[in-house]
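The block underneath contains the structure these notes are about, expressed in structure tokens.
Only one protein chain is missing; all other protein chains are in place.
Now for chain A:
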């Protein structure tokens, strides 16, 4: 494997000593990292460690209560928000909800369309392209609630993609996916990265992080480590983040002993 120097692409996301809080409760602090355009960052840590908090912070749903954060070289605001796409953790969708997959994906264009404008050619083209990228073109007219869980997940990803985001935030995108859907998603992420889209994703699956991500942020209420996969995913770091938790390492399930001996 060749040694790759720092990528030539511009910085997409940069945090220096950043903290995110819910009210007075600091959920995640001391985050210092930089991700370049076209790179994918895996957020890894136990449940409640601040992975989703991080995504919400980037989205602007939580305040930055310490340090700094810049998205595409600008302080977070309405302009940066428009460049982000978000895939929430898969929710139960009411199977009777009367929208087709295509209508759901069109929701991704709402922000550009405002309250009034009818879908224009560009909107329809973006929807078609998002459906193609996620491999759902043939299901466009189907009611969203009738799709399988994995297809719904890809449909919501297509909704995020329809807005042509420069950065994509995926919260546990691989949870509950079967093998074909998982592979389809991995492939989609690769294509997006190739187009220069920056990807931030939370996952429990280290093997998956290795497959699609360039960098890792390991958290447990605070930053444990950040860097390349090889540098970060060391036993010592994982113990610090996951003491006592069960993790999947290369298809082996291990319970990491606590670093304090418990």
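Structural remarks
The definition used in the following text is that a contact is a pair of C-beta atoms (placed from the backbone, for glycine too) under 8 Å apart; a residue touches a chain by one contact, two chains touch by 3 or more; residues count from 1.
What we mean here is this: contacts and distances are computed from a predicted model.
Protein name for the hidden chain, per its UniProt entry and selected from "3-oxoacyl-[acyl-carrier-protein] synthase 2", "Ferredoxin-type protein NapH", "3-oxoacid CoA-transferase subunit A" or "ABC-type Mn2+/Zn2+ transport system permease subunit": "ABC-type Mn2+/Zn2+ transport system permease subunit".
Interface note for the absent chain: among A:61, A:120, A:207 or A:235, the touching residue is A:61. Considering the whole complex, the residue from A:20, A:86, A:226 or A:242 that touches the absent chain is A:86. Taking the complete complex into account, residues 56, 59, 61, 78, 81-82, 86, 88-89, 91, 93, 96-100, 103-104, 107-108, 110-111, 113, 115-116, 143, 156, 163 of chain A touch the chain not shown.
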